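The complex appears here minus one protein chain, its other protein chains still in place.
Lettered A, B, C, D, E, F, G, H, I, J and K in written order, each chain numbered from 1.
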Amino acid sequence: MSNVYKKVELVGSSREGVDDAIRRAVAKAGETLRNLDWFEVKEIRGWIDEGAVQHYQVTITVGFRLED
Amino acid sequence: MSNVYKKVELVGSSREGVDDAIRRAVAKAGETLRNLDWFEVKEIRGWIDEGAVQHYQVTITVGFRLED
Amino acid sequence: MSNVYKKVELVGSSREGVDDAIRRAVAKAGETLRNLDWFEVKEIRGWIDEGAVQHYQVTITVGFRLED
Amino acid sequence: MSNVYKKVELVGSSREGVDDAIRRAVAKAGETLRNLDWFEVKEIRGWIDEGAVQHYQVTITVGFRLED
Amino acid sequence: MSNVYKKVELVGSSREGVDDAIRRAVAKAGETLRNLDWFEVKEIRGWIDEGAVQHYQVTITVGFRLED
Amino acid sequence: MSNVYKKVELVGSSREGVDDAIRRAVAKAGETLRNLDWFEVKEIRGWIDEGAVQHYQVTITVGFRLED
Amino acid sequence: MSNVYKKVELVGSSREGVDDAIRRAVAKAGETLRNLDWFEVKEIRGWIDEGAVQHYQVTITVGFRLED
Amino acid sequence: MSNVYKKVELVGSSREGVDDAIRRAVAKAGETLRNLDWFEVKEIRGWIDEGAVQHYQVTITVGFRLED
Amino acid sequence: MSNVYKKVELVGSSREGVDDAIRRAVAKAGETLRNLDWFEVKEIRGWIDEGAVQHYQVTITVGFRLED
Amino acid sequence: MSNVYKKVELVGSSREGVDDAIRRAVAKAGETLRNLDWFEVKEIRGWIDEGAVQHYQVTITVGFRLED
Amino acid sequence: MSNVYKKVELVGSSREGVDDAIRRAVAKAGETLRNLDWFEVKEIRGWIDEGAVQHYQVTITVGFRLED
Partner (left out) sequence: MSNVYKKVELVGSSREGVDDAIRRAVAKAGETLRNLDWFEVKEIRGWIDEGAVQHYQVTITVGFRLED
């Protein structure tokens, strides 16, 4: 009930778009962290090459429950 | 010309992504409010389950014209 | 190495969604500016008509390297 | 003594200026709400036509006391 | 699953402190709204009289699920 | 429909007040830019001389439609 | 050349509007402080009575040069 | 009616909690200032010693009416 | 003297209130980290059930000295 | 232990750079205030003349302990 | 007296530090713009290579007076 959570800040990138960049960051977090619970978008940016968007980059914080 | 508008704050959620979460919140607002005119995104977050994004949640304010 | 960059602020719009609105603003910038390097999303909003989203509007700043 | 207040967000517009746009939004609120107590300015913007300011638009939140 | 929520902004006040001011605002909201789900603190302020704190005032937004 | 807009940042000043400082900045922009569409106030400040306000200074961004 | 300035925060109020509230706060500061140089607007709010604006209240910081 | 107020920024600390830290800062202000009217919380932080909270520290601005 | 500190972001929750939620987050951090030095409150929110506050949730960053 | 601190806002300027502008503002504060404890940088700006930086201007708040 | 100013946003970079990055951005602006008057620091970041700072990058806005 009175859980404590930790937040870590990650940056996902994708050629497709914002939604996919978030999914990639969350998936990466899931490789090493358990009990992932929510994410919050902090910043959206990206890289341009030859006049077109190359990568969308989304900074998120991911919250996960600390185990007792 | 010198209209007055009201803004209400809504949170839409979607399994698909950010664009769809906005559409759902706007559609819900349209069920009870007339003269909807614009929206502004305030926050993007979401829920994670079993290490993957479950829902994107987007908080928007929706502006609509008050009738005379 | 010690380059100087300039940022310009653009607003792209799209019926499809946020990713596409960014792409359109970047493409427009590419018509007149060279050495485009990155973008940062500043604001997401949009217009509603007949109770449904008509356009997503995304304000971005685009950074490009100034030539010597 | 231990009152509870509610805040609503309104956008007033005026050809004259910022002060008048606030007055119009407050007056509109007064048509349907009682016990209006204070306002806070959140944003000032406006529309331009033929190179001149057409309307000042001021977003305010209006606070009013909820009755027991 | 893909619920839509609405947020309303309230100001609770209390002679005791911040926690109690939040409780009072939430309780008041519960008199007229169903499905209250969460709150977010936006601002903490208060009134002083004769050199001592008279009331703590806490502005919160309360989120509640809209029914289908 | 899917227009792209550009925003430029200007600072207008006036001895009269905030509304007039905005009008002057917009008028100046109109001398060299076409299709001006809206403005957003970013900052209000000013200069004082001999204990009285000398100039109101208002920083605005002006948005205008880029032509195809 | 390498002056040091101090900033104080004041709240001016006026029945007329924002410009006048600023003027009143600056004039009051000028009664006790010398070398007033500039002001910055931090917040605009006001009080409502009987459904109409009673006072505009503008919070400003006033900067003044400290003497050697 | 058209009063001018001044705001000063204080930091109160307490072993008990946030409410008490605010009370202590206000009480200290009351020792040297008259006509204290309201406070606004700007920041909440604190010091930790041996893995436990030692002091809550709350930064507030206190507003008081300047006398004519 | 020229120490380097690290900050981690935690979310504590409590049925009692804000102060207790902070204490719980700090205590949890103390189980695995040494040299905890200070905390900063980033966000206060909470969950509501049956029209009453169930948990206060406080997001803090905790700073601790890195050892040489 | 349960000290109360006051913060004052100063602007230091220097031809050399940011660090020196801070040192000058702190030194000036030390001429009239005792128990200076910490500073926080709020804003960095500066003046340009003939296409080169003339002065760096740094706004800081300085915290000092109020004596009993 | 009632001048209008324009602001442009630039990013200067330097191996030396923040002050030098600002100087470089201002110098570059001076190559093509006249009447440069002031700058404001918006963001400080930089690039790391092999575990050490390679470049400091400072985003500034530069204000210059528009000629009649």
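Points worth noting:
Here, contacts are C-beta pairs under 8 Å (C-beta built on N, C-alpha and C of every residue); 3 or more make two chains touch, one makes a residue touch a chain.
Keep in mind that what you see is a predicted model, and the values were worked out from it rather than measured.
By the touch criterion stated above, the residues of subunit J touching the omitted chain are 17-19, 22-23, 26-27, 29-31, 36-41, 62. Of the residues in subunit A, those that touch the hidden partner chain are 8-15, 24-25, 28, 55, 59.
In the full complex, subunit I touches the hidden chain at residues 1-9, 61, 63, 66.
What we mean here is this: only the chains that are shown with their structure count from here on.
Repeating the F-K interface, with the same residue numbers in over half of the contact pairs, is the pair H-J out of D-F, H-J or E-I. Here the CA centre of subunit G is 22 Å from the CA centre of subunit H. Subunit A and subunit F have Cα centroids separated by 38 Å.
Residue positions of subunit B with contacts to 2 or more other chains are 8-9, 17-19.
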